[in-house]
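With one protein chain removed, the remaining protein chains of the complex are shown where they sit.
The block that comes next holds chain A.
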């Protein structure tokens, strides 16, 4: 395992050379990710790894891609999607136009899940989903809407459990081990790079989803990001986080009302 002091040196150097700030990332996870990459790429001395990161900007990009976690799935936590489908979409449906922001969307599986639900609710035509991530590589994948075919059985089960009634396979075309999702779903998606650590609010939204991203941040950064979401959320809009994340340490709870047991809060003032 790499040493704490080595990790701190890396964090400092990355900030100095590239302006990217990892200093508020949770150390336990960050250290695991850096350690994994260090061994994966066959380094034996940390100073070799460090100078590669410093002087090879392509390698720096690879490092950021690899240490930011990009594990996601369609309809992850079906119970959550069931609440969105049954309780939130009907409320959003009364609006003439629906703006959604999926922050930290990774390769886009959850963005396509949302588009499917909007389509089934008859709302996709008047919706716009902004999907952002710090990692440009995953956004390219997300834009294409191409996911591994071998995952479709599990995604189809998640979809059913979340209350989906259609034939899930009608949403994609299977070909040579890949599932290409219908382009109609992507028509209302806008993908762009956005860094929650340093970038600001860029619009006002009715629903902001940011699931399993805050777990990688320390308390101070979580607070900053939740306040960024608060600034970006319309009154009576919804904020949805991962099943083990909370806003309660970051913002006065008098401004928000939690829905059921799910990690969804409505901004009430």
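The rule is simple: a contact is a pair of C-beta atoms (placed from the backbone, for glycine too) under 8 Å apart; a residue touches a chain by one contact, two chains touch by 3 or more; residues count from 1.
Just so we're on the same page, contacts and distances are computed from a predicted model.
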*Missing chain's UniProt protein name, "Circadian clock protein KaiB", "Carbamoyl phosphate synthase small chain", "(2Fe-2S)-binding protein" or "protein-glutamate methylesterase"?*
"protein-glutamate methylesterase"
*Check the options A:79, A:136, A:174 or A:268 and report the residue that touches the missing chain.*
A:79
*Which residues does chain A use to touch the chain missing from this display?*
1, 26-29, 32-33, 69, 71, 77-79, 212, 214-216, 218-219, 222, 242-246, 249
